[in-house]
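Please find one structure pasted underneath; my questions will follow.
A single protein chain has been omitted from the complex, and every remaining protein chain is retained in its original position.
Order of writing sets the labels: A and B. Residues in every chain begin at 1.
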Amino acid sequence: MNAASTKPGRRSTGATKPNAHGPVCFVAGILFATWAVYAPAAQDRPPNVGGDCAACHSCDDPSPQARCLRACARPAHEPKPTSLTNEFAPHIVILGELADRYLPVPFDHAGHAAMANMTRGCVVCHHHTPQGQEHPSCKSCHALEPGTGDIHMPGLKGAYHRQCMNCHVEWSGDTHCSVCHQPRTGGTTSLKLSTPSKDDIIGQMHPPIPEPEVRQYEIARDGIEPSRVLFRHKRHIDAYGLRCADCHHENSCVRCHARSNSDAPPVKPLNEHHQPCFACHENDACESCHYETEQPPPAMFDHAGTRWPLTRYHREAGCRDCHTVVPYQSPKTECNECHNDWAPGTFDHAVTGQTLDALHVSIDCAECHTNRQFDRPPTCGACHDADSGISFPDRRPGPVNSNNP
Amino acid sequence: MTSHEHAAPVARRLLTPGVLMLLALVGAAMIFAIIRFAFGLSVATNLDQQHPWGIWIAIDVATGVALAAGGFTSAALVYVFNRNRFHSLVRPALLTAMLGYTFVGMGLMADLGRYYNIWHPALPSMWQGNSVLFEVGMCVMCYLTVLYIEFLPLVCERFIGDTGRPRLARLCARIDRVVRRTMFVFILAGVVLSCLHQSSLGHLMVIAPTKMHALWYTPLLGLLFLLSAAAVGFPMIIVESLWSSWSFSRQPEMHLLRELARFIPPLLGVYLAFIIGNMAVRETYGELRTVSPQTVCFGIEVAAGVVLPLVMLLMDRVRRSPRLLLTACLLIVFGVAFNRINVFLVAYQPPFAERAYFPSVGEIVVTTGLMAGLVLVYRVIVTYLPVLTPTSRSVAT
Partner (left out) sequence: MKSSANRRWFLKSLALAGAPVVCPTVEADETDGHESGATSSGTMGVLMDITQCVGCRKCEYACGQAAGFNVPPIETFDDRAVFENDRRPGPASYTVVNRYAAGESPERFVKVNCLHCNEPACASACLVGALQKTATGAVVYDPWKCMGCRYCMVACPFQIPAYEYDNAFTPQVRKCTMCADRIANGARVPACVEICPKECLIYGRRDELLALAHDRIRQHPDRYVEHIYGEHEAGGASWLYLSDRRFADLGFVAVPAAAPSHLTETLQHAVFKHWAPPACLYGLLGAIMWLSRRPDDEPKTSPAVPTMPPRLKGAVS
């Protein structure tokens, strides 16, 4: 006949014979028993690595009691999040094993742990932690000395830098070592343990965040009359020279990098909620910000209301240029209060478009600018009578001539 | 053989306006040579990291070696193939070859960064048998020695029978006797060495396939170099002969040159056949559809330097007229010289070059100075040694 009929054992793969029920039941029983034993420890079960037990276990028959996990296991599966939470994690970790050219790096572990929480947790960095174990030290796998370890694995320096630089370079395009390292120059050995401020992070370690032009807040809460607040975000930054952290000092990464929309921003008490505005608007009435929903928003702050209308150069200056202290106070209105290097004779009057001659240059400012109105040019007639013997326009103040007496 | 075929020193004044001009060129070259040796290659040349070789290699060395091919072709014709009627052409060709190779060495000295190590290839501990340049260097060194030996009889002859210096005369006679009896060894060695290094000179650029323009690059580059060297040998002899006849106001040896010119078309034809065959096999003719400096140079090289003189020399009228013969032979010389320049400079396109190479004033002056020096020394030697054979004594004015 044919080869198949002479060698049936080779070809028949299915249990087609009626008397095969017995073994099937037996195997199913064993499988059930196995499941029953291991089911309570389901979360501890090893991931499916395609039968390559030796990738993680050094012994032939690992058990939950004796896992005999390899220290530097590199299984071909994605590591699972561990049960460890960053509550117990250290705040700052000093990375100092490789400090030769630079001082050790104070690593803001808490900040990064918060960030890592947004994605996959600790395993983002602690990638090969054997399940259920304490994180092993990095150098237990990654070789300290270059060229001594396994070429399939970066050394400790490479491992650290890959963890850090892959994100930092993408964000800022900056490969300067000084972003993280303090140079060991001039015999400096003392390490500043301060973590970078949030302002350092924005733009240097974090990619620039686009700021909104305005922000419209709808206030609709039980027991309060509904109102709106129009916050001119860009104008506040431009006019007052604010840095992000001046207002956003409480914000965590999660505020923007929310893991899900269900994580609504927490409700804060009134005081905390208004705190960023009150820093400046402490004495303002509620109506200066809040307005009824049908009404147009209140006009912007008019400096003329302070009896110091801004003119010419002053209009272009930022608020902080004159109001050096927050909350803002009224500075004195004397010019020298801010322009403390101005005095008659040293002020270059030519910048106003009017050059003073030798006679006028020594006169006190207020002599011509009556009532201290420096923003408008005085007329000659205000000082010189038409019949005082000085002829106009020949000898009005102007370019100084060498043949003038 | 009749006595009028004996070579003799040229009985003419040495310092002519032409010679003075040559001296001026040599002087200028020496100034630039001093600059080169005192301040380095960067000051004297336009060489850079992308263009390591300039005209000092392409012209002074490669072209110099090619144009000195008259020495081995004439030796082969007269001694190996025993065409004795061309005997009178051997000595000037031999002298040209000897001087040519000497000046090749001088040009090389200027180009080498560590010229004081030029003797290193002679040390067996430094032999590097894989290097094409090693073979070129060894062959050129051996051949130069052979050329000097071949030239010895001419020097000896000058002093044999010199009754004023009997000891020198006796020594010369002895040397002359030894050299004469072994001369065929050196003649054969000279021809073999020439064949080897003329072809190896072409093999030099075979190592840079990615940098060479397809029109010139071929594994047969060495064969093409050998064929072109063989083809340029006789034209070089004819040019020299006609030139010196004109220079010394002698009757051109047209009866010989005409005969010699008959050998050129077959040699040139074989060269042309290999050029065309190589293009056909490697399918590089497609390159000619685009116009670039390389394709234009290739066109000029083959059309004006090979095809045109080949057609000209097939005509009996050209071979009979001294002027037309000179033109045709100059075209061949130009063609081969241009080929060497093309292969070493025009075809060489380094991958990261930001600018093309053009020789500096210093390089040009040194190169012209070397050529002038060669002509000058040639002139001096033919004045004092029996090199040229006077064809018709009565014509000398």
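Definition applied: a contact is a pair of C-beta atoms (placed from the backbone, for glycine too) under 8 Å apart; a residue touches a chain by one contact, two chains touch by 3 or more.
All figures in this text were calculated on a predicted structure; none of them were measured in a lab.
May I ask you to name the displayed chains that the omitted chain touches in the full complex?
Result for the missing chain's touching partners among shown chains: A, B.
With the missing chain put back, one of B:Leu20, B:Val80 or B:Val380 would touch it. Which one?
Only one of B:Leu20, B:Val80 or B:Val380 touches the chain omitted from view, namely B:Val80.
Of B:Ile55, B:Val132, B:Leu224 or B:Val346, which one is in contact with the hidden chain?
Spelled out, the listed residue whose C-beta touches the missing chain is B:Val132.
Give me the chain A residues in contact with the hidden chain, please.
So the residues of chain A touching the unseen chain are 101, 145-148, 151-152, 154-155, 157-159, 161-162, 165, 169-170, 175-177, 183.
In terms of residues, what is the contact footprint of the unshown chain on chain B?
1, 3, 5-9, 11, 37-42, 45, 47-50, 52-53, 76, 79-82, 84, 87, 90-91, 94, 111-115, 117-118, 120-121, 123-124, 126-137, 150, 153-154, 157-158, 160-162, 176, 179-185, 187-189, 191-192, 195-196, 199-200, 203-211, 219, 222, 348, 350-352, 384, 386
Rule of thumb we're sticking to: only the chains that are shown with their structure count from here on.
Where the CA atoms of chain A average out and where those of chain B average out, how many Å apart are those spots?
The mean C-alpha positions of chain A and chain B differ by 76 Å.
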